[in-house]
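Could you have a look at this structure, given as structure tokens, before my questions?
A protein chain is absent from this complex, but the other protein chains hold their places.
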Amino acid sequence: MSQPAPIRPPIRAAWQMRIDPRPFALPLVAIGLAELLALRFVPTDSFSLAAPHQIAVDFVRLLVDGTFLSRTLETLGAALAGLALGGLLGLALGVALGLSEVLDRVTSMTVEALRPVPPTALIPLSLLVFGFGLTMEIAIVAFTTIWPVLVLSRAAVRETEPRLMEVAKVMRMSFGRRLTRIVIPGAIPRIFVAFRLAAAIALIVAVTVEIVANPRGLGYGMMLSSQSLRPAASFAFLVWIAIVGWAFNQTLILLERRLFGDLSRAAR
Amino acid sequence: MSVALASDYSPEIAMDPVIHFSNVSLAIGGRHILKDINLDIARGEFVAIVGPSGCGKTTLLRLLAGLASPSSGSILLDGTPVRSPRQNVAVVFQDYGKALLPWRTASGNIALALEAMNVPRHQWPDRVAELLTVMGLEIDGDKRPGEMSGGMQQRLQIARCLAQQPSVLLMDEPFGALDAITRQVLQDEVLALAERTGMAVFFVTHDLEEAIYLGDRVVALSANPGRVARTFPVDLPQPRHQLTTREHPTFLELRHDLFSFIKGGAAK
Partner (left out) sequence: MRVLWFLASLGFTACMVALWQLASATGMASQIFLPAPSRVWEALMAGFSSGDMPAKLGATTARVFAGWALASLLGVALGALIGVSSRARIYIAPSLEFLRPLPVSALVRIFIGLLGYSEQMVLVVIAFGAFWPCLLSTIYGFSAVEPRLYEVSSVLGLSRWSMIREIALPSALPDIVAGMRVGLTVSLILVVVAEILGSREGIGYNILLAQRSFKSADLFAGIILLGMIGYASAMAINWVESRLVRWR
């Protein structure tokens, strides 16, 4: 018998880092339950329901053959283009309304009247004006994203640290300088948050428009599968949509922390 | 170390008043905050303002800063009435955390003052370096306020004020939020600065001993409405010293008088 193996401390590689397993408990149980129920109650050729394992198969297939990717790019493209358009408009208006009390009060009724219009109500209008396609979707996303960006950037401008405004006054700074050196730099972190939230909305609205009316993107991919009586593929799209939405949000949150982590801790 | 500031100031203290409060009153919504304030401050004089909470001493400072307007009476600075902030009047606020730009470095914060005064850009590095050195922050130029202690931040604010090359420095309870030792160090620095530059200093504080230690004169206000209740000339030798001055018989006498005055009934 050779001598016993030397005792070495366990080396932790990055991939061995401990992940808290508890958040995964519920989803795994839910999936397991769904699988059991499906095996018992759902026929394999069902028109509207599918078992998790069938969904998984179609998921991998759609991922590998690039369908997910191409459809995702379509949806993201529309969402981001709409966000750019609506966001910039909302930002310009929000900053203007934040700076000018008069402008804010005079336009308040118009803004409050336009804001509650649900984007889905505009789908038929957009169809009428633009027909099917990219433009129609961008238009609706743009209209929807104006409002959250407007409201939040207005608030960001309004909530400029009043002491800093006094400092600017004591230094007799011109309006332009006050705006570019104090108001805007101070508001940037919150404006980023506004865009982050609007981006999430943009994605949801884009997919919704595709589901209801537009023949492009992830929403359409899902509806197409469902209409061709392939429920597993339809559910696979659903799962993929959830993943894309989640990943998109997480990316933006990480970006925000990266850019503004130290500042948002330092300020206020 | 060359202190370029010194050469810009006249070394002798003239007896002609540089600041002249003439029957100044301020009423808001029927309530008199300040009533019939008559006060003269000579060039280069260090005046400490004390009084119970709510007596209007901060308001008085803000009137002098041009951040507020009196309801009646006038404040003359160098012969002309103060209607808005003046180039040669600088203000040090108590809440330094809110008065500094959190997203700029120390150098950047000082540069803000230079920018406001339209100082040509190529002069900035030298002036900033000089001011940082004067306030003992020469190695901290690249730090952000969030990375600096309270004392350092307050020094930074003072350095920024000095960039304006003020003939009058207004200080609103500047050391109230600092620990005792830092407070004493900064007291002496402010005294030295005032001596070197010939600035007049309008120093609001609730700390009676600090007022006597620093001032050439202590002006005690009474509250409701704020009035000049009594002026105490401070006949103590210069330069002041934290230990010996505070044990000087005149200091103790003044301390006794001032405490009794404030406590006794000037407060009402």
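For reference, chains read A and B in written order, and residue numbers begin at 1 within each chain.
Keep in mind that, in the parts below, contacts are C-beta pairs under 8 Å (C-beta built on N, C-alpha and C of every residue); 3 or more make two chains touch, one makes a residue touch a chain.
Values in this document were obtained by computation on a predicted structure and should not be read as measured data.
By the touch rule given at the top, the unshown chain touches A in the complete complex.
Contact with the omitted chain, checked across A:P23, A:P43 or A:G66, is made by A:P23. Take chain A: the residues that touch the chain left off the picture are 20, 22-23, 25-27, 48-49, 105-110, 112-125, 127-129, 200, 203-205, 207-208, 211-212, 219, 222-223, 226, 234, 237-238, 241-242, 245-246, 248-249.
Operating definition for what follows: only the chains that are shown with their structure count from here on.
Centroid to centroid, with C-alpha atoms defining each point, chain A and chain B lie 50 Å apart.
Put simply, chain B touches chain A in their complex at residues 65-67, 84-87, 89-91, 93, 95, 98-99, 101-103, 112-113, 115-117, 144-146, 164. On chain A, the positions that touch chain B within their shared complex are 161-164, 166-173, 177, 181-182, 185-186, 262-263, 265-267.
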